[in-house]
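A single protein chain has been omitted; all remaining protein chains appear in their positions.
Here the chain labels run A, B and C in written order, and each chain numbers its own residues starting at 1.
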C-alpha cells in the first residue's frame, strides 16, 4: 500500500468515473484481497486485470467473487453485498456472516474502496447518514467496512452540487469511522492522507493553486 | 434434567465404579448431548444404551464420538480430549477449537460429567489443582467444562484416604467453577444440589444418619 | 435431542408465542426462510422483537408482519430500502422501535450469544452516533465499543440440506446469518430443501452441527 514513489501529476480535464475507477484499479497491489463498496467503487472491478490476481471479498460471506451473473448463471443463492447475482471464481470460499466480518474487523483485507459524503483531513469518514431530520437511518456494513481493511480508499466527487468541498476540516455529517481513510480519488484530484497531512498526488482540470484556494484543509503538493 | 421424582433409596454395599457409571448413564436423558470428562466419567460411555441416542462431545472438536478405536480403526487424526484414538458415529461433525468451546460455554450441552477433588454444598467445584506448593498448575478444559453444560455432574469418592469428606462447606482446594455442580455420584451416596440445599437421593453401604454425622454440610433426605 | 421433523411450515412455527424475540436469517433473498416467515404471519403471534439484517421489503414476508403491526421492535443494520415502505410507515408513526446495529456488530453479537460471551469490545462504531450511551475503551491506542450478546427465543433460518440429526449444510452466500442464528436461539427452526438420512452428510463439511437445531421442515427448493 506504500505510496512513497508518487510524484505530482496534472491533467487538463477532470476525470470521468471510468477514469477514476481505472486509476483505483491500477493502484491495487497484485494479489491483494479487496472489498469494493456499493456504488462507484463496484465499477473498479471492471478495470482489474487478470494478471493482478486480486481476490474480491463480499461481506455477505464470500472470497473469490467473480463478475455479475447473467442469464443461466444467475443463482439466487449467490449474490453480492448489493444483492446483485454474481459468479464464483476458482479458489473461492464461503463463510458465515460472523466469520466474514471477523475477516474485515481483524484487518485481513488489504484494501477497501468506499463512497463518501465527506472525508476530513484526519481521515475521518462520513458516508452512512445525512443526519437530516426525519431521515430513517440505515448503516448496513458501512462502519465495518470503514475500519475493515489495512487501507481504506474513498471515491467521491470533490464538491457538492453547491460547490462546497467534501474534503473538510471536520465532518458535519455523522461519523462512519475515525481516522480510517488513507486515500481519496475525486474527479479533480487524488489525495493521500497520512498523520494529519493531506498530500495532493494529482490534479485534473484544476490547478494545485486553485485547489488550495477552494479546499478548507491545508494541502501539500506531492514532490 | 429434572429430578423431582427421585425417592430415597438405600443399598447395603458401597457402589463399585462400574455401578456408579451405570447409574450416571441411566440418568442421562434420551437424546442428550453429553461431555464425559477424563478419568472415571469416561467409563459412563460403556453403559449408555443405543436407545438412549446420546451424542458425545469431545472438546477437541467433535460431536458424535464413538467408542475407543482399536486395530485398523486407529487414526491419529481422530482422538478424544484424553488423546485416546476414538471412532466416528453416523451424524458426527467436526469443528475448530473456538467453535467447540463456544458450544460448551454457550450452554448447548445437556450434561457434563466430571471428576472432583471437592464439591461444596453450594455446588462449587475444585478439580484442577491441588494448590500444593511446588505443584505445576495445569487447567486444560476443566474450567470450561465446569460451566459448560446445562447440568454439571460429578463422580468422585466421598472420602479422602484419611477419611475427610470431599463434600465440603467451603472449598479448601482452588476453585474450578462456582455454583456449577448440580449432582454428585459417590460410592456411598448420590446427592442433588439445588439453591444451597443438599439432598441425599440414595445411600450405599452407609445410613443416612451416619452420613449426616460424617459430612460437614447440612443434608436433606429425599422424600 | 434429535430435531423434531415438522411436515409443514405452519407446524414448524406452531410454538412461537406472543412477545417472542425471533432471529430471522437471510441476506437479500439468499437464505431467507420465506415459507417460515409466511407461516409466522399466519400463526398470529404478535408483539414480536425481530432480529434481521433488514426490515422487510415490498409486500411480502417480514414487511407484511410489520405492516400488520405484529413487530414491536426490530434490531437490524439496514432498515431503509427503496421498497421498505411498510417499515418506513410504521417507524414514522412511532409504531415500531428500531435498534440500529452495524452489520458486523450485529453478526458478532449474535455469535456472542451462541458462544456464551457476556460482551465484547469492537472497534466498529467507535466515535459514531451508534456508540452513544455505550461504554467505550481505548485499548492499545485504538477505540472500542462494548457490545452485548443478542439472545433470542427462536431462530427461523433456511439451509440447503439437513440430516435427521439436524446437521446442516448451506449453499453459497445463502449461508450468511444461518449458522450463528441457529446457535443464539433457544429454539432453532430450520427449513431445508431436503432432509437426508443420517450418515449421508460428510462430518467434515457439516456447517451447523445438529445440537443447534430443534425443528426441521423440508420444503423442497429450486436448487437441489
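What we mean here is this: a contact is a pair of C-beta atoms (placed from the backbone, for glycine too) under 8 Å apart; a residue touches a chain by one contact, two chains touch by 3 or more.
Worth saying up front: this structure is predicted, and the values here are computed from it rather than measured.
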Residue among A:22, A:83 or A:108 that touches the chain left out of view: A:108
Touch criterion as defined above, residue of A:94, A:128, A:153 or A:173 at the omitted chain: A:94
Sole contact to the chain not displayed, among B:75, B:164 or B:218: B:75
Missing-chain contacts mapped onto subunit B: 58-62, 75-80, 83, 88, 94-98, 100-102, 104-105, 129, 134, 136-144, 147-148, 174-178
Interface with the unshown chain - residue positions in subunit A: 30-33, 53, 55, 57, 62-64, 88, 90-95, 102-109
Residue ranges of subunit C at the interface with the undisplayed chain: 108, 112, 115-123, 137, 139-140, 142, 144, 148, 169-172, 202-205
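We adopt the following convention: only the chains that are shown with their structure count from here on.
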Interface with more contacting C-beta pairs, comparing A-C to B-C: A-C
Length of the line joining the C-alpha centres of subunit A and subunit B, rounded to whole Å: 55
Between subunit C and subunit B, distance of the C-alpha-averaged centres to the nearest whole Å: 34
Multi-chain contact residues (two or more partners), subunit C: 111
Per-residue overlap in subunit A, given as positions that touch at least 2 other chains: none
